[in-house]
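As you look at this complex, bear in mind that one protein chain is not there, while each of the others sits in place.
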Amino acid sequence: MTTSIFDTDRENQWCPGCGNFAILAAMKQAFEDQNLKPRDILLVGGIGQAGKTPHYLACNMLHGLHGRALPMATGAKLANHHLNVVVSSGDGDCYGEGGNHFLAAIRRNLDITLLVHNNQVYGLTKGQSSPTTDLAMGTKLTPGGPTSTPLNPLALALTAGAGFVARGFSGAGEQLAGLIQEAMNFRGFAMIDIFQPCVSFNKINTHLWYKERVKDLGDTGHDPTDLPQALAVAMTEPGTQIPTGVLYRKPGVPFQDRFTVLKDKALTDYPFAGDQINDILSGI
Amino acid sequence: MTTSIFDTDRENQWCPGCGNFAILAAMKQAFEDQNLKPRDILLVGGIGQAGKTPHYLACNMLHGLHGRALPMATGAKLANHHLNVVVSSGDGDCYGEGGNHFLAAIRRNLDITLLVHNNQVYGLTKGQSSPTTDLAMGTKLTPGGPTSTPLNPLALALTAGAGFVARGFSGAGEQLAGLIQEAMNFRGFAMIDIFQPCVSFNKINTHLWYKERVKDLGDTGHDPTDLPQALAVAMTEPGTQIPTGVLYRKPGVPFQDRFTVLKDKALTDYPFAGDQINDILSGI
Amino acid sequence: MGNDITILIGGKAGQGIQTIGAILAGICHDAGLFVFSTDDFQSRIRGGHSFHLLRVGSRPLSAPSIRPDILVAIDENTYDIHREKLMSSGIAILNKNGGNDGDSKGNIYRVPLQDLAAEAGGKIASNTVAAGVVAAVMGAGLDRVRAVIESRFEAKGEKVQTLNLAAVEKGYGQGRDICFQSPFSFDGEKSPDHVVMAGAKAAALGALAADCRFFPFYPMSPGTGIVTEVAANLGKLPVVMEQAEDEIAAVNMAIGASYAGIRSLVATSGGGFSLMVEGLGLSGITETPMVIINAQRPGPATGLATRTAQADLLFSIHASQDEFPRFVFAPGSVLDTFKTVKRAVMLSEKYQVPAIVLMDQYLTDSARTETNDFVVGDEHHSYIQDTEMYQGETYHRYKITEDGVSPRCLPCTPHALVRVAGNEHTPDGLPSEEPLNRVAMVDKRFVKLPAMTRELRLPSVFCNNSSFFLTGWGSSKGCIMEACLHLREEGIDAGWIIFEDLWPLDAQGLKDMLTGKRLIMVEGNATSQLGTLIRTLTGIEYLAAILKYDGRPIYPEYIVERVKDIQAN
Partner (left out) sequence: MGNDITILIGGKAGQGIQTIGAILAGICHDAGLFVFSTDDFQSRIRGGHSFHLLRVGSRPLSAPSIRPDILVAIDENTYDIHREKLMSSGIAILNKNGGNDGDSKGNIYRVPLQDLAAEAGGKIASNTVAAGVVAAVMGAGLDRVRAVIESRFEAKGEKVQTLNLAAVEKGYGQGRDICFQSPFSFDGEKSPDHVVMAGAKAAALGALAADCRFFPFYPMSPGTGIVTEVAANLGKLPVVMEQAEDEIAAVNMAIGASYAGIRSLVATSGGGFSLMVEGLGLSGITETPMVIINAQRPGPATGLATRTAQADLLFSIHASQDEFPRFVFAPGSVLDTFKTVKRAVMLSEKYQVPAIVLMDQYLTDSARTETNDFVVGDEHHSYIQDTEMYQGETYHRYKITEDGVSPRCLPCTPHALVRVAGNEHTPDGLPSEEPLNRVAMVDKRFVKLPAMTRELRLPSVFCNNSSFFLTGWGSSKGCIMEACLHLREEGIDAGWIIFEDLWPLDAQGLKDMLTGKRLIMVEGNATSQLGTLIRTLTGIEYLAAILKYDGRPIYPEYIVERVKDIQAN
């Protein structure tokens, strides 16, 4: 492994062979390719194996509650919209416990990059089904498989109005690094759902399983500005083929631009408005 | 007004002219048209003006917390799936606070009828913006309009896999009663998003505004078994035309059928399994 | 003694009874009189029954009264609902167009409000007619009345202004014929030292004065009133409000913004606060400042949405799994609210702990004449240590220090990397399961407690040698004070003890203060939560408790009555 200014000396706690290592490497590469420094980035982590990613990157870090990475990122971004925010979340964290925030962040067009490490299982809590678990996959707690039809995150994001929707695969590192960089450069909500094999708990959607199915959209003539086409791609039956790459890209008004007061500068950059407050107080 | 076995003697607390009255009347009609009796129905209410609907119907009632009508209905339905459950919720209740449960109920194919009284505003709490509030509508708390792009509940429901998706309008009572009846007869998750003018707080989406725009899908040759077509209808720019009626209908495996133990009878119908438990205990 | 009357204006939701009260309060305030108003309303938008209580006095008032001298009935139900409470010397003004047929007789005066308004140019102004009637009854000069109407309707354009002036005169003409025993002198002048304000506004201004800039919210009565008052200042200040998808999002947004350097406050009520509990703990373990205002209402669950209660005290002190230091306050007046919210913001920043301010529907919605001490202090002073930022990557967010407070830097500033985790963490902010580190971190957080305790004030005591003390907390302060003074006037040797700072308290100091005192708890809950807290901290048992949990304020009259009951037993 090459060294990086984003390396930390913390022992990595993921299982050997976990797809997260490749995602971590792709993140480092994407950061370096943009000439970013550790202090330039704020990583927000959910809770789960995916959510641990920020522990292994020398950056600013905000690591809170299960399912609540996006609201935290929203607050940080409103406080200082110059922050370059990348969120690492899991399929359980983001689409399960945090499902409501996922929809809300899209509707806000929150100007961040969301990486969902989608291993189609709850990894850290030992293999329960997640919102993206295959109906055929039994677990200790749902021996007959999940009782809920899997959620299609990309289709959902598209109908909810997301501006940048992509899919990555941990096994395609170069492509992923490129996608991350593109997402970070997109002004507005940019999400990448990243298929990530969980070697410990997901025996169905293995590295090989994905490998056999992924198909780079770049090779198909897909037009990422066409919403119905993007939706059709997102709704491809996942068992047969998995299109990766940018499904959709359409800039809109990013969240910060929806606040007049943030037009000039970040909220953190304003001095204390003592005089104005005095005016208000003397007018009461 | 005609009398009904579903009338109660509780004073109705809605504002005169509120669209909810017509929804209430359509519900009564739909129940009567099915020859149902008060004891046959379990109404579950969210919190909000919409959520008060069960107070005004002589039925069984479960009225809990803001945003949590669907989980309550899920529990009741798992306990006794023979219950005929109708949920009255608001746009805030169902798509705001309860957004995560909305997605989850669809993925479960919960066999209930969900009526969302969509007045595009928080009525009971005095006119804040809701997830469906128009970007142009200023409120006391969001004077410049909402900072989130409105949510499209029908499109979302369709992409999430809902089996019965319809739109109604309180101003079209006969149609609505028919839709409610159809929804109640659908085995699986059946939702009707019902546009409902709020005379007190929504001065944009008035009765007249809707009246001018609604268009019955029955008159258009729409094929409700065609998902892409349904999605296209759901995504019609709402400002210009509002298609009402059944957008999509496709039966799937309802929630209760996903549990082997519920195949024979309702959970409430089983006697205490003392012998089996004794077996388990003596095997430890 | 001075003059002191109460006006009850009743009607249906949507009939604008609060406007009548506000006009009258304006007229009185202009004449240097003192006012106290409070609202009683249902969880509905139209119809039903609501009422507005306006008390006016020639001396400062700290509580409402439930016994009206003037009863104004805009609809037909009002008189029946409130007639029993009317003082024997009082009068009733019934809206003849409101379904109250018949003629004036005895102390009942029937005035056709809509008809008079129509005569003045528009039925819409019938509330202004009503205000005119009462103003005249109270003895206000027409000039004063006109002046208030003029300024109130100025922004609405000349037409509306003219209509309302005509309407108020119509009413005034009728009111002059009504005989009322306790008219006021309206010769005084408005004092620049006084201001009329409600608790909701005071809380909003307090937060702004302490440099809170971010207010994520999810609407919930009665907390919404507070954010509404913040919103009134949008555009004038560097302030961002954001309607969250739910309360969980709101509290996590506040923490995210605070991490990035912006003081943040969320206002909600009990149900919303319940949903914020996990986030409260996150603020605790990450040592990220944040203020939550819980405007209490009766519960549990949905409870009584538009009513008042004081029943979340112990919940606030213990909310969240596991333990961490926090502040809990409960201001007792409108001015206290302003000052307390400022202090809460400042102390939360200073100690890097969450602070909870307990208000309630009664406090947020009741307006009163307060001494105008609403000024920007130095609570906005920054506690963020920029100098540390230059330490670069060796900067440790959770450096162990003697006082437990670690240097706080902002993320993405030139050098420091700021790492924050809701897992237990080492000083650098990264998660750690090490047992010794865990102990060190719990201790680090708790070592702040002594200094935090020193920041808080023990309760205020009145008449230290009284034979018993009416003991309460928060919003009922004024009611307790009034009741106490009333009892003393009747020769009953009562004192009061009132808590506004509630956690963490100096247990020994409190014990010293309370030992030997006979306490009668006065609280808006069913179990005497403050009484329980006192017992917990000091082992001292209270004598009796006056508990009110019907969702309504603890009116002074109620306290007086119950004290007499207790004494009779």
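Chains: A, B and C, in written order; residue numbering restarts at 1 for each.
Everything that follows uses one rule, which is that contacts are C-beta pairs under 8 Å (C-beta built on N, C-alpha and C of every residue); 3 or more make two chains touch, one makes a residue touch a chain.
Fair warning: this is a prediction, and the values are worked out from it, not measured in the lab.
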Selected from C:Ile45, C:Ala319 or C:Val522 as touching the chain missing from the view: C:Ala319
Per the touch definition above, residue among C:Pro183, C:Gly303 or C:Gly509 touching the missing chain: C:Gly303
Contact partner of the left-out chain, one of C:Ala147, C:Val442 or C:Cys463: C:Val442
Chain C, residues in touch with the chain not shown (by the definition above): 42-43, 248, 269-271, 273-275, 277-278, 280-282, 284-286, 294, 296-307, 309, 311-312, 314-315, 317-324, 421-424, 433, 435-436, 438-439, 442-443, 446, 525-527, 532, 535-536, 539-541, 549-552
Positions on chain A where the hidden chain makes contact: 11, 13-16, 47, 49, 64-67, 96-97, 99, 122-126, 128-129, 131, 140-143, 146-148, 200-201
Touching residues (missing chain, whole complex) on chain B: 8, 10, 38-42, 44, 47, 52, 55, 58-65, 68, 70-80, 82-84, 100-101, 103-104, 259-262, 267-268, 270, 272-274, 276-281, 284
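Note that only the chains that are shown with their structure count from here on.
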Chain pair with the greatest number of C-beta contact pairs: A-C
Distance from chain B to chain A - Cα centre to Cα centre, in angstrom: 31
Chain B, residues touching no fewer than two other chains: 97, 99, 131, 147-148
Residue list for chain C, restricted to those that touch at least two other chains: 234-235, 242, 245-246
